[in-house]
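So the structure is just underneath, and the comments pick up after that.
Removed: one protein chain of the complex. Kept in place: all other protein chains.
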Amino acid sequence: MRQLAYHEAKLEALRELMEEDDRVYLIGGTFFSLSPHRLGFAAVEKAYPDRVAAPPISELGFCGLATGAAMAGLRPVVDLTTGSFLFEAWPQVCNEAANVLYMSGGQVRAPVVFHMLHGLRGGGAAQHSASPQAMLWNCPGLEIVLPSSPRDVKGLLKSAVASENPTVFIDHSGLFDTEGPVPEADHVPLGQADVKRAGADVTLIGTSLALHRALGVAEVLAREGIDVEVVDPRTLVPFDLDTVMASVEKTGRVVVVDETHQSCGVAAEIAARIVETGFDKLKGPIRRVATLDVPVPYSQPLEEHIGPSEGRITAAIRESIG
Amino acid sequence: MRQLAYHEAKLEALRELMEEDDRVYLIGGTFFSLSPHRLGFAAVEKAYPDRVAAPPISELGFCGLATGAAMAGLRPVVDLTTGSFLFEAWPQVCNEAANVLYMSGGQVRAPVVFHMLHGLRGGGAAQHSASPQAMLWNCPGLEIVLPSSPRDVKGLLKSAVASENPTVFIDHSGLFDTEGPVPEADHVPLGQADVKRAGADVTLIGTSLALHRALGVAEVLAREGIDVEVVDPRTLVPFDLDTVMASVEKTGRVVVVDETHQSCGVAAEIAARIVETGFDKLKGPIRRVATLDVPVPYSQPLEEHIGPSEGRITAAIRESIG
Amino acid sequence: MIPALPKTQLLAQCRKMLLVRHFEEALIGLHHEGRFRGHYHVYIGQEATGVPAISLLQPDDLLFSTHRNHGHILARGGDPGRLLAEILGRRDGYNRGKGGSFHTSPRELGFLQCSGVVGGILPLGTGAAYAAKSRASGQIAVCLFGDGALEEGAVPEAFNLASLWKLPVLYLCENNGKYGAGNAVGAMQSSTMAVYPLTDLPAAYKIPAVQVDGTDAAAVHEALNESIEAIRSGGGPRFIETLSVRWPGSETNWPVVKAPTAVDLAWDVSGIPEDVRAWYRDSDPVLRFMRELVESGQADKAELETLNRSVLDQINAAVDFAFDSPYPELSEAETDVFAENR
Partner (left out) sequence: MIPALPKTQLLAQCRKMLLVRHFEEALIGLHHEGRFRGHYHVYIGQEATGVPAISLLQPDDLLFSTHRNHGHILARGGDPGRLLAEILGRRDGYNRGKGGSFHTSPRELGFLQCSGVVGGILPLGTGAAYAAKSRASGQIAVCLFGDGALEEGAVPEAFNLASLWKLPVLYLCENNGKYGAGNAVGAMQSSTMAVYPLTDLPAAYKIPAVQVDGTDAAAVHEALNESIEAIRSGGGPRFIETLSVRWPGSETNWPVVKAPTAVDLAWDVSGIPEDVRAWYRDSDPVLRFMRELVESGQADKAELETLNRSVLDQINAAVDFAFDSPYPELSEAETDVFAENR
């Protein structure tokens, strides 16, 4: 199977979306933030000058605009660049887009996609490093997508745009240069977790960039005979609890690795669901490796310290298998 | 001890704050929303015309203004009326106020209080019923206060204003007419949970209005010989895990009752912490009774159906003691 | 003045104004009787804005409104029974009871969102205009909102986008604060808005903006006509501010009807309680419209009485319909969170 870099697969998805569906409009950003891969996006912009718009610095305004355009028949994909800037658009995303289908009693759909990069990015400091997916998971009505591989980013971006619902599509700049197989004709539905590594001793659940750290640790521990299963939910909403629970039933031990802040973070919810559903299967506590509950520091060693590092993942696994 | 209604105790706190500290300024709202108790606030407004301001409908602007005023030496208390409107101010609260102490390396404090009502209020529908405390718990740097009794609202409001940090103070209109003892000179610190009912069989953790539902159910079940301990954390940040764990160690059974939406909600975080800290003490899964993961419906029976009702609490306790 | 239209159309507009008025008065009564809960806002005093304005739109135009939406829905031809059923949270409401007063939003009439977030619809409506322009559909989007919306930052952001991208959107700002609470006496300066006149704000964004008397149906008709034409011919966004005097029944947060509307009040307000009489005499757009219809010879009082009675009958039937409608099944609480993906 052909191998692509994550950024190539993502760009391919954007290109195909533009080609296949003339309701798709791209609003804002470069979809690759300040990375050099933004030049790839420039070509898309050039090919579809009427369907790619560079808005003012008005996240609230243009996320609302995209939502309204979706209600009226388009399939807009908005790039907010950094997840932190989604905060600017919070009322339009969480109080308009998320609610319209329900409060209209099913009459009006808003199939808009909000795209952004999340997390610790190397010097982003407190105001440019948000991982908004946990807050968003507390807001019913939004689908939440977190790709981690070239195949997933392409397949999930296409599914997100095809979806009838408002979808938050969350990337990580640390993934752009990851390589992996991408089948030519492929479909990755929302709501299907992926076992990225099979194992028998402990279940490691992770998303986005943190998933790669988890995989790295799994390889290292394999040499010691610790056999880690790594599960990537891929989407938080819808959430594929069955695949997660199948793994938990097998291992009885769980570590959740995630880059949102710990309190009320993604790891909290996954832990709570597993406890509710499979308490009897657990051989010990579920351990969370999340970002510490502090604003994100600028200084490099501090930033590295607060994130879900390989050191902390390794320690959690060791504690878990006792 | 003298008995006061919740609304009286709250008003007394506002009055004393204004009297005792001339850095306290009140901005926006009535602190009692549309309830008749807002007339009580009108008297405070009249007594301190220069220290009570009625801002434009600009939540982002006036929450930022209050934060800046706090940085410059005032102790502003902002009333956003409904928690849903905090979304409008999200970037100022979560990306400015919450971060300034940390990102300034400890140089600048923002001792502002953001006050609002949360939750299902009877016909608030999807856009006026938010319980933002779960999202906020995912944002480090904010203290989160959730009073449930006349004594607590007075003591905690005074502690919130005395605090050196940005504090979100979250009320529920369903509490206004609750009665209870309020000592004349009293101090309720942030970060101290309160066992609102002692019991031996199961630990019920709840906040705000949901706590009262929990207490009601506890009384009913007591007649059947089921002895429920009801713990009110009173503040989420700081969180008093010790008091919670002392109860869990005693009972081994936990139900968390909470009005935030279930996914990544307050109950998820409390459950995750208990599992991390006291897995061995648990006799069974932790059960969550939270608001269903749907936007809030307007229609009365539907709204009642999605909340943490007494029926659902009762069922969870019964399952828990199995 | 009354618009220069054939009599049938004028009577149709009069009928709609009376429908709005009686609907709201009935609603207030039902609330005082404790027959429904929840907050609501009435359109009384703004009938001569919504009715002529909405009559000028095409069937496929896209509408956005706010918490003060009942009048817009009825003006657009909405069924008072289904509107009331929604306000009661019943199954036959336009939103199956899930939206309620603030959010009743009949898609079949072109309503895409009635938002309770002040200012929230301006970005949305601007987006609908973006879709219309992108697809060259010929539609326009219309945002119907109050003067308070201009205090929210979402609104200038929307103005900027609409102006830069020349989007086919009409911003109709119903300023119901003329001489109202919170305003300095004798001036129109609001205590919460430094921009005055309000049209200065869209004008700064190069959006042509005019003020008109929102109780004068002819003035509204003319201003709207001109703006809609300009928008449809590709001229980009327009802003109209309509001025009306806040109905004294809404001075508190829970409205009170001190003088039920009747045809003969248009000529004799002496029976109205003194504290609110001036409003009915000088500022009531429905009474004014009826007066002008008669003065201009387009109708006589008897015709209006007949019309009025038929509206009252319609309201009575609507009330019966709405209360006969059951509450939704509890399972409805968990549907419509997500639309099914194909």
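As written, the chains take the letters A, B and C, and residue 1 is the first residue of each chain.
As a convention for this text, a contact is a pair of C-beta atoms (placed from the backbone, for glycine too) under 8 Å apart; a residue touches a chain by one contact, two chains touch by 3 or more.
Note that this is a predicted model, so its numbers are computed, not measured.
K.L.:
Using the definition of touch stated at the top, determine which of C:Ala204, C:Ala230, C:Ala278 or C:Ala339 touches the missing chain.
P.N.:
C:Ala204
K.L.:
Given that one chain is not shown, which residue among A:Val220, A:Met245 or A:Leu292 touches it?
P.N.:
Checking the options A:Val220, A:Met245 or A:Leu292, the one contacting the hidden chain is A:Leu292.
K.L.:
Going by the contact rule already stated, which one of B:Cys63, B:Val77, B:Val255 or B:Ala316 would touch the omitted chain in the full complex?
P.N.:
B:Cys63
K.L.:
Can you say which of C:Ala12, C:Leu56 or C:Val195 touches the chain missing from this structure?
P.N.:
Answering carefully, the residue with contact to the hidden chain is C:Val195.
K.L.:
Touching the missing chain, which residues of chain A?
P.N.:
34, 54-58, 60-61, 84-85, 88, 122-128, 292-295, 297-302, 305-306
K.L.:
Can you name the residues of chain B that touch the chain not displayed here?
P.N.:
Against the left-out chain, chain B lists 25, 50-51, 53, 55-56, 58, 60-74, 76, 91-92, 95-96, 100-109, 140-141, 143, 159, 162-165, 189-190, 238.
K.L.:
Spell out, residue by residue, where the missing chain touches chain C.
P.N.:
151-157, 159-160, 163-164, 191-196, 200-201, 203-207
Heads up, the rule we're going with is that only the chains that are shown with their structure count from here on.
K.L.:
May I ask you to sort the chain touch graph into line, ring, star, complete or other?
P.N.:
complete
K.L.:
Using only Cα atoms to place each chain's centre, name the chain farthest from chain A.
P.N.:
The most distant chain relative to chain A turns out to be C.
K.L.:
Please compute the C-alpha centroid of chain A, do the same for chain C, then give the distance between them in whole Å.
P.N.:
About 42 Å, centre to centre.
K.L.:
So, what's the distance in Å between the C-alpha centres of chain C and chain B?
P.N.:
For chain B versus chain C, the centre distance works out to 37 Å.
K.L.:
Taking the mean of the CA coordinates per chain, how far is chain A from chain B in Å?
P.N.:
A distance of 30 Å separates the two centres.
K.L.:
Identify all positions of chain C at which a residue touches two or more other chains, and write them in rising order.
P.N.:
Residues 95, 97-99, 103, 115, 117, 153, 337 of chain C each touch two or more of the other chains.
K.L.:
Can you list every residue of chain A that touches 2 or more other chains, as numbers and ranges?
P.N.:
In chain A, 91, 95, 102-103, 140-141 touch at least two other chains.
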